[in-house]
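Before I ask anything, here is the structure I am working with.
With one protein chain withheld, the remaining protein chains of the complex are depicted in position.
Per-chain numbering from 1; labels A and B assigned in written order.
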Amino acid sequence: MCDILIETRDLKKYFNTSRGLLHAVDGVNLTINKGNTLGVVGESGCGKSTLGRLVLRLLEPTEGKIYYDGQCISNYSRSKMDKMRTKMQIIFQDPNASLNPRMTISEIIAEPIKVCKTIRDSRERDKKVSELMDTVGLAKRFINSYPHEMDGGRRQRIGVARALALDPEFIVCDEPVSALDVSIQAQILNLLMDLQDERRLSYMFVTHDLSVVKHISDEIMVMYLGQCVERTSSDELFLNPIHPYTQALLAAIPVPDLITARNSKRINIRGEVTSPIDPKPGCRFSARCPYATEECTGEDIMLKEVSPGHWVACTRCK
Amino acid sequence: MAMTNDRNSTSSDIKRRGQLGIIWRQYRKNTLAMVGLIVFLLLVCVAVFSPVFLDYQNDIILMNNKIRLQAPSAEHILGTDQYGRDILFRIIWGSRVSLVVGLFTVGVALLVGGIIGAISGYYGSVIDNFLMRIMDVFLAMPATIMAVAIVGALGPGLINLLIAMSIARIPQFARVVRSSVISICGQEFVEAARACGTKDFRIIMRHILPNCVGPIVVQCTLHMATTILGVAGLSFIGLGIQAPVPEWGSMLSEARDFMQTNFNMMLYPGIAIVIAVLSLNLIGDGLRDALDPRLKK
Partner (left out) sequence: MEDAILNINDLYVEYVTDDARIFAVNGLDLVLFKGETLGLVGETGAGKTTTALSVMQLLPERTGVIKKGSIKLDGVEITKATENKMRGIRGDNVSMVFQDPMTSLNPTITVGEQIAEVLVLHKKYSTKAEIDNRVDEIMKMVRLQPERKNEYPHQLSGGMKQRIVIAIALACEPKLLLADEPTTALDVTIQAQVLELMRELKEKINTSMILITHDLGIVAQACDKVAIMYAGEIIEGGTVEDIFLAKNHHPYTVGLFNSIPNLTSKASRLQPIAGLMPDPTDLPSGCNFSTRCPNCMEICKEKKPPKFIRNGHMIRCHLFNKSFAGEEDHSCVIY
């Protein structure tokens, strides 16, 4: 009985720009098991948001295959894909832009149900909306409010409620807490984790914040310029980061602990992210890597399993 | 399983004010815009209720040579024209004509232009290019000359006038709707709608267009203004509304011959045009300012 819900093989997305071919996502292989969370971490321009949308086919892949519960969905027609959408949903980053300012809360949450016709009776639908608001902790009195009347934390809860409306099995969370205050972040993260336990949901949790992803993920994938540079279980990544970029990323996080802050070895990587347009072969991090050698700029580096379940793409790992 | 936050919240009644309320309050602060609105509403009232007080046959088109070319008096407040018709009554009736033509023209242009703009903005690439290039062809022609050409070809008359005026405005509405649609399309809530498998038609009608209302309404008011001016212009050269139906432009035209002796014949229709156009412009500007979130202070 296969436990894998989502799988991608050599997934690529290239954009044609006036300056050349932009390699947004460049050959990503990943698997997400049922009931698990894959954290996708990286900084701006690494392709993590694009990856999230590719898996849902909100963007069409340039190359590569996507499998949902064993079936290849990358060549499904539009109507077949629309039927799949009840199972795969997305929560967006910006609580302001992700809600239609002209619709009330109940209309926003009911919209997916209306579109997919999962519940046809309007009273049943209202009941479902009410239940969903309850699940995410929104008081009933907001049912006819508009998004602009509410604060960021509540708006994000509406986004969660909308994602749950079709009872999906898989949700892509695209930086769902980045725009929120710290105490509200904690509330939303707890909500997402509770929902996962109750409903056996699978998540792809995309974020740039490593401290957030540690709590919610079972496995973490670190991305840099469209490629996966390291992938392993959540605990292992923090205990034993191997790729120089992962190490630098972890070292760069300001820790709210005075002793660590004063004594930690700061690995400041130099320079800026290189361009994702027509990248040269070899490791894309080599321009900024403190350990770069000639070998790094020769051929593309493949992911190697350096210990069970721990994959790294680095010439230092033999 | 529920978070307890809202239950414990002690904040008082949420102020239920929809977006329209906010826009109205912003608009109200602009004195000029309010003046424009009040004047225009008065104009509309006058136009709508004039048949109650005026009879078309007797008051508007009945000619009476005995009282021709009179100066303003108690009986004929703005005087009479060269056929003895009361100028004030004709101006009032003329407002009906202008408003009806304005409304229909803008309505048709909005409908056709809106559809073209929405399709163009939503689908982009080849369709967008194709449609916009057609619009460019129409935009390249001066509106008045095009209207003259169309009316000249089809012959004068109300329907042909409406066609001519609408065609000139369709490309401009198409452009405004297109740019609104493009900017809304990039927002995440449209992506969210796609993520549930919403069909394109529903996305455009339910999600995108309701959020484009602002700029479109501004365009409507401004185009009403230019239409009224345009109709007056065409009527002035004899291609618009035909006699004896009163229309401000044709009244101006007729007054040319009597400019030196009875200046009132030219002055008052002119003032009517200015009032109508100016009030619409003030409304349009006021709306544009009220809708701009950055100007809110």
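Criterion: a contact is a pair of C-beta atoms (placed from the backbone, for glycine too) under 8 Å apart; a residue touches a chain by one contact, two chains touch by 3 or more.
In this text the structure is predicted, and so the values were computed from the model without any measurement.
Only one residue from A:131, A:257, A:278 or A:305 touches the chain missing from this view: A:257.
Of the candidate positions A:21, A:193, A:277 or A:292, contact with the unshown chain belongs to A:193.
Only one residue in the set A:90, A:103, A:212 or A:242 touches the chain that does not appear here, and it is A:212.
The omitted chain makes contact with just one of the residues A:15, A:67 or A:238: A:238. Contact with the undisplayed chain is limited, among A:10, A:124, A:181 or A:295, to A:181.
By the touch criterion stated above, the residues of subunit A touching the omitted chain are 43-44, 151-153, 181-187, 189-190, 193, 208-212, 214-215, 238, 248-258, 260-261, 266, 268-269, 272-273.
Everything that follows uses one rule, which is that only the chains that are shown with their structure count from here on.
Separating the centre of subunit A from that of subunit B, both taken as means of CA atoms, is a distance of 48 Å. Interface residues of subunit A facing subunit B in the complex, by the touch rule stated above, are 53, 56, 58, 81-83, 85-86, 89-90, 92-94, 97-102, 111-112, 115-116, 134-139, 141-142, 144-146, 148-149, 159, 162, 166, 187, 190-191, 194, 198. Interface of subunit B with subunit A (complex): residues 1-7, 9, 14-19, 187-189, 191-199, 202, 206-207, 210-211.
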